[in-house]
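Entry: subunit A
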Amino acid sequence: MKKNVLRVEGISVSYGPIQALDDVSIEVDEGEIVSLVGANGAGKTSLLRAIMGLQKVHTGRIVFMGNDITNTSTDKVAGSGIGLIPEGHLVFSTMTVLENLQVGGYHYPQEVSSSLESVFESFPVLYKRRNQIAGTLSGGEQQMLSIGRTLMSKPKLLMADEPSLGLAPKVISEIFNILRDLNEKGYPILLAEQNAKKALEFGDHAYVMETGRVLFQGPAKELMGNPKVRHAYLGGNV
Partner candidate 1 sequence: MEIFVAQLLNGLSLGSIYVLLVLGFNLMLVVAKIIQFAYPHLVVLSMYVCWGMLKYTNNMFLVVLASIVSCVIVNVAIEPIFRALSKKHGLDINVSFVVSISIALLITDVMSHALNYGFPIAFPTDWVGKSVLNFGLITFSVGQAYALIGGIAAVALFFYLLYRTRQGRVFRALSENSVLASIIGIPVVKTRILSYAIAGLLGGVTAVLFARLLGSASPSLGDFVAMKVVAVSILAGLGNLKGGLVCGLLLGIAESLAMGYLPGSWSNAIAFMMILIIMLIKPEGLFGIQI
Partner candidate 2 sequence: MSPVIYYFLSFTAINILMCWAFYLPYRVGQLHHLVVSCMMASAYFSGYAARQWSWPFALTLLVGTAIGMLICLLPSFAIGDAPCFTVVIVGLTVLFIMKTAIENTRALGGTLGFFGIPQVNNLLLLAYLCLAVAGLLIYRIDNSRLGRAASMVFVDRDAASALGVDVKRLGMLFQIIAGGLAGLAGSLYAFLIGSLFPEFFNLGVIGTLMCMLFAGGHSTMWGVVISVPVFEGLHLILPTAVASWLQVIYAVTLIVVILVLPGGLITKKMLVKVGERFRARPQTVSIKGGIKE
Partner candidate 3 sequence: PSSKVVVDQWEIPFLNCLTGPIASIGEYMAWSAHRAADEINQKGGVKGKPIKIVDLDTGVSPEKAIEQMAKIVNKSLVALGPVPEACIMAAMPLAVKNGLLCMIASTTYEYQSQFFPYAVAWDSGSDKTLPPVLAGWAQRNPGMKRVVQFVERWACWPGMADAHAAGLASVGVKTVEIEVPTDAVTFGPLVVRALAQKPDGFVLTCTSEKAAKIIIELEKYGWTDKSKIIVFSSADDMPLYTTGREKLNGVYIYSYLDSQMETERWVSFKEAYKRAHGGMEPVSLSTVYYDCVYMIKEALENTPVTGDPKKLKEERTMIREYIRNIQNFEGVQLTWSMKDGVPTDKGTFLFIIKDGAKQYVDYFKPWK
């Protein structure tokens, strides 16, 4: 039996009158890749934001490594070891690439230079652009920077919200390779992805969400075979 890293127990979240999550429970075990699949507005981002403490949770509990982190302030959640790659290539646009990465290593000031090396190794483009102001990077470069910056914080659990957004196919596969490498090194990963095919191929375990609820869950391979899932998310005839 693998140890539980993250356990979300029946949380619900709403934006004013809009109920974005309704009694959602998921689990991430040690060394596992968990994929969240769902169409637009299914609530994937809301779930990740709730875990991160960016959104108030009304009911339910979030437990990370045995500690209750429900409605804890975001920086504490981050400090406790959850790294989020946010949706839509968010970077500090007035700072240089290098500075963005350095800030990412906030909790490990001693190890910044070694982490930098490994990030630059994964993303050579960033090394080339290290002194460029991040706001002038291309969309894809910003996404890479965003991922690199999260890796700088050596998270114990990596959460990625659509990391492949706006990336070239080659880079996407590189990114997934990097994520897999990280997973092999022991990082559990929670991945939210619209591209259900990629996500199911990639994940060990998957949750399929729709309008704020978990519809299906189970080992990713099994879900791939589930005709309902295939029809709704994998473009019927795949």
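Throughout what follows, a contact is a pair of C-beta atoms (placed from the backbone, for glycine too) under 8 Å apart; a residue touches a chain by one contact, two chains touch by 3 or more; residues count from 1.
Here is how the candidates were picked: all candidates are chains of the complex that A comes from, given by their letters.
This is a predicted model, so every value here is computed, not measured.
A.B. asks: Candidates 1, 2 or 3: which touches subunit A in this complex?
C.D. replies: Contact with subunit A is made by candidate 1.
A.B. asks: Could you please specify the touching residues of subunit A with respect to candidate 1 in the complex?
C.D. replies: 52, 54, 73-76, 78-79, 83-84, 86, 90-95, 99-100, 102-104, 106-107, 109, 149-150, 153
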